[in-house]
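Note that this complex is displayed minus one protein chain, with the remaining chains in position.
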Amino acid sequence: MIRAGILGATGYVGAELVRLLAGHPGVEIEMLVSQSFAGQKISDVYPHLAKVSDTVCEALDAQKAADACDVVFTALPHGASKDVIPQLFDKGLRIIDMSGDFRYNDARVYAQWYGQPHSSPELLSESVYGLAELHRDKIKNTRLIGNPGCYTTCSILGLVPLVKNGLIDHKTIIIDAKSGVTGAGRGLAQDYHFCECTENTKAYKIGTHRHTSEIEQELSLLAGADIVLSFTPHLIPQKRGILSTMYASLTAEVTTEELMAVYRQFYKDEYFVRICGAGLPQTNRVAGSNFIDIAVVADARTGRAVVVAALDNLIKGAAGQAVQNMNLMFGLDEKTGLLAPGLYI
Amino acid sequence: MIRAGILGATGYVGAELVRLLAGHPGVEIEMLVSQSFAGQKISDVYPHLAKVSDTVCEALDAQKAADACDVVFTALPHGASKDVIPQLFDKGLRIIDMSGDFRYNDARVYAQWYGQPHSSPELLSESVYGLAELHRDKIKNTRLIGNPGCYTTCSILGLVPLVKNGLIDHKTIIIDAKSGVTGAGRGLAQDYHFCECTENTKAYKIGTHRHTSEIEQELSLLAGADIVLSFTPHLIPQKRGILSTMYASLTAEVTTEELMAVYRQFYKDEYFVRICGAGLPQTNRVAGSNFIDIAVVADARTGRAVVVAALDNLIKGAAGQAVQNMNLMFGLDEKTGLLAPGLYI
Amino acid sequence: MIRAGILGATGYVGAELVRLLAGHPGVEIEMLVSQSFAGQKISDVYPHLAKVSDTVCEALDAQKAADACDVVFTALPHGASKDVIPQLFDKGLRIIDMSGDFRYNDARVYAQWYGQPHSSPELLSESVYGLAELHRDKIKNTRLIGNPGCYTTCSILGLVPLVKNGLIDHKTIIIDAKSGVTGAGRGLAQDYHFCECTENTKAYKIGTHRHTSEIEQELSLLAGADIVLSFTPHLIPQKRGILSTMYASLTAEVTTEELMAVYRQFYKDEYFVRICGAGLPQTNRVAGSNFIDIAVVADARTGRAVVVAALDNLIKGAAGQAVQNMNLMFGLDEKTGLLAPGLYI
Partner (left out) sequence: MIRAGILGATGYVGAELVRLLAGHPGVEIEMLVSQSFAGQKISDVYPHLAKVSDTVCEALDAQKAADACDVVFTALPHGASKDVIPQLFDKGLRIIDMSGDFRYNDARVYAQWYGQPHSSPELLSESVYGLAELHRDKIKNTRLIGNPGCYTTCSILGLVPLVKNGLIDHKTIIIDAKSGVTGAGRGLAQDYHFCECTENTKAYKIGTHRHTSEIEQELSLLAGADIVLSFTPHLIPQKRGILSTMYASLTAEVTTEELMAVYRQFYKDEYFVRICGAGLPQTNRVAGSNFIDIAVVADARTGRAVVVAALDNLIKGAAGQAVQNMNLMFGLDEKTGLLAPGLYI
């Protein structure tokens, strides 16, 4: 059994990790760390977990983590991660970090988008960007994963087949993404008060959201060229789900059927990527699961490709992807513990 | 492996059965019957099931069902069940029926509340009311289950400890129940149009809802007296979840703590019944799971007990309870395939 | 023109008062007081009011209020009201207070339910309970209104015709009320985070909610006897609207039609009370308006009356009722500025 710990267990991503790991046949949860709820059972903080996991949360003790665990998931606020992780790494633990701190190849990009220098740049050469569909082999051979962002996973996987096959002019990429409110986490703010979210849709951080830089990094790597793109996040009145609608000019005349065939071929061995048959992706078809659904349309009138991708921001966009990475790191079947479909209704 | 079939696979309860059985380690889905979608894959009708169950729906063939299946779940509209079930029963199948047709001990009660005579009253002596927490032994030894209604399960399990222990005056029972919209099924009606449901709460069928008679039957059996009670269903703007708030005059001066202790003792061996510690039940803590959460308050000012119970109407109130019954009928651990907690957020 | 001020203008009730008074043909808003947002335009805090009211919020100056205003609406947190109001009252202002502080005839009842002695009990003999349908004449002749609570208005108006006509046994009254989240106000708390409210219903403060005492006071007055009743509030996943479902044993055999006729007669001159024709009240039919919709059912099986009433907690349950009271205090048509129906969809 893999002995697992979660740092930041009482945030929304942390609670999802508890839920997924408690149902994982090859994992034992050994340690839940929460500063705010140390001494309380996780099922007192999240009563839906009663009888599922009644582990008591505790304060962080890095040595104890190293002794008790084989792998630690860090679901901490930005900034907190990079102070804790080096000492855990030094103790030989495997680490899957949910923050932005270890997602970058270049510390300068991090500094530019996060507004502060990276505190442990030397670890960036150790860390692997944890998108299994692109970096599976590296993930199997690292001890430190920068688990991708939610918007990021949805957008990169949606665009990769076009970029990789040179089917679009990468100067024309525009990503319009819509996210449910769990993406903002458990913290309180006026914007996330029920009465201000429900019956409401809005854009935010136009052109400045940090996930932009992750998407550009990964697509640039694939294209072998520097890609600069437009990314606009929106908040929509639902709990879970991201829908990314992506636009780019086609480099050749192709039909929707031809593009769909490209996608089917590209993802033919990826269990968690579903290319839609009829119909377009909807967030309620993936919410609760580790699937990402994708469709692509060739619009002959405008000469553009329009890609739509949907995933559950807390699962394929966070905790589920983290478990997928853990499975790879420990040599398990990648799908272990991740087979539950969403509920739809 | 248990070979299972579902009649009415494309309704909401049917789709939940597919989801649960597809993840059940001891079951093979052998047949999905749908009149409306015969010839289509279940995953075309419900794309969230793509890669999970791609079984093709077919029209009903009773002989084929008998040959292919060990157990059949019938999730048909009321009325349809009682025409099909006798022939399936005669062929030796085990049957778990989701309609009201086989929930009654007395055909006259059925006739009174359903407005028509029962068409196979002789089967009522074979059928068992499928509430495992009350009738576990009978369920293990029958071939025909009348699977309880959603409001019913929530209300009966909430009141049983009080009724059984003579703690309330059973002439004073009032049940005020609130249900999510999936309880109304997949069919179209103006009342279930998104724009007319969202931001809306209403009562309906005051004093006349059919589930009243099921609750009265089961509580009367336990009390050894005819119980007549008030039941008011409400529609609330959410997909899943029933919350029942129940009132009755106490027959003695007791404290909340004493009542809670009665509940804990009564349900101490029931995995799917969780008696709340601190706090009261909430539908989002059970939605997606087979749990029912219950709390009870003694109100000294009024001399009443107030019980609150919450469950997922499609799971513990329908498909999950059906799988629980199947497990019992086939000698499996009752919890098999039903361990997933809800998502909460 | 009536010169009006609002203390606590940036809470949800305050913002509703701004909206209603800005559209009132006989009112000029002279002063908006907000501690948190002093110096900012109300339309910066609530951008839906841009071009509607761009008044700048200011800190409280009681003398300035007395000079600038004829009437002041106080929508302050509980406790704050009773410190400010005596000085405003002494300066000769008319005051409509939205808190619980001036709703009681007896300071002892206040102390019992609010857990602290009343700080200006002498004003309780001046203050009038601002439910126009019951106390219209007194409202016209007072300078201090204790504006009723939201649950309270809904429940009292729903039960008055039965109580007044001796049609129910008042020892048997049970009120099961469901409220939208705006009832909890603009303040932040985990319980009101979008992700924890949506798709969720729960009961709270069973038997202990303060509005219980208001309902008991008013119904006892009408009955000429001490009424003690059960009141259970619930939180439902919508912004606006309260639905109260009320139960009591009938003292005589009556039909639904007879009860409906009693209600129609009782409220025949009340514009804002609508007795439902066919169908039952729904919150989406009153949300956005000052109407309360009521229906009553006689349940012969149980010998009980079941009353359902619905209103918008921020309008007929708060700001609209306050404007209705202001109209009466200043000799205007009671309906002035309150004629807009809700939006329904």
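Letters A, B and C mark the chains as written, and numbering starts fresh at 1 in each.
Here, a contact is a pair of C-beta atoms (placed from the backbone, for glycine too) under 8 Å apart; a residue touches a chain by one contact, two chains touch by 3 or more.
All values reported here derive from a predicted model rather than from experimental measurement.
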Exercise. Can you list the shown chains that the absent chain is in touch with?
Worked result: A, B, C
For this session: May I ask which residue of A:Asp106, A:Glu199, A:Glu258 or A:Asp333 touches the chain that does not appear here?
Result: A:Glu199
Seminar exercise, completed: Out of A:Gly5, A:Pro281 or A:Gly317, only one touches the absent chain, namely A:Pro281
For this session: Looking beyond the chains shown, say which of B:Ser125, B:Asn141 or B:Gln190 touches the absent one.
Result: B:Gln190
Seminar exercise, completed: The listed residue (A:Asp106, A:Glu258, A:Asp299 or A:Asp333) that touches the chain absent from the view is A:Asp299
Seminar exercise, completed: From C:His118, C:His193 or C:Lys239, the answer for touching the chain not displayed is C:Lys239
Seminar exercise, completed: Missing-chain contacts on chain A, rising order, are 172, 174, 176, 178, 180, 195-196, 198-204, 206-207, 228-230, 232, 234, 236-241, 243, 245, 247, 280-284, 287, 297, 299, 301-302, 304, 306, 308, 310, 345
For this session: By the contact definition given up top, give the residues of chain B that touch the hidden chain.
Result: 12, 181-182, 186, 188-190, 192-199, 237-239
Seminar exercise, completed: Even though one chain is not shown, chain C touches it at residues 12, 15, 19, 22-23, 44, 46-52, 182, 198-199, 239-240, 271, 274, 276-279, 282, 284-286, 288-289, 291, 293, 314, 339-345
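By definition in this document, only the chains that are shown with their structure count from here on.
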Exercise. How would you label the chain A and chain C contact, same or different, if same means the shared numbers make up over half of all numbers there?
Worked result: same
Problem set entry | Approximate Å spacing (C-alpha centroids) for the pair chain A, chain B | 36
For this session: With chain centres taken as the means of their Cα atoms, state the distance from chain B to chain C in Å.
Result: 39
For this session: For chain C, write out the residues touching at least two other chains, lowest number first.
Result: 195-196, 198-199, 237-239
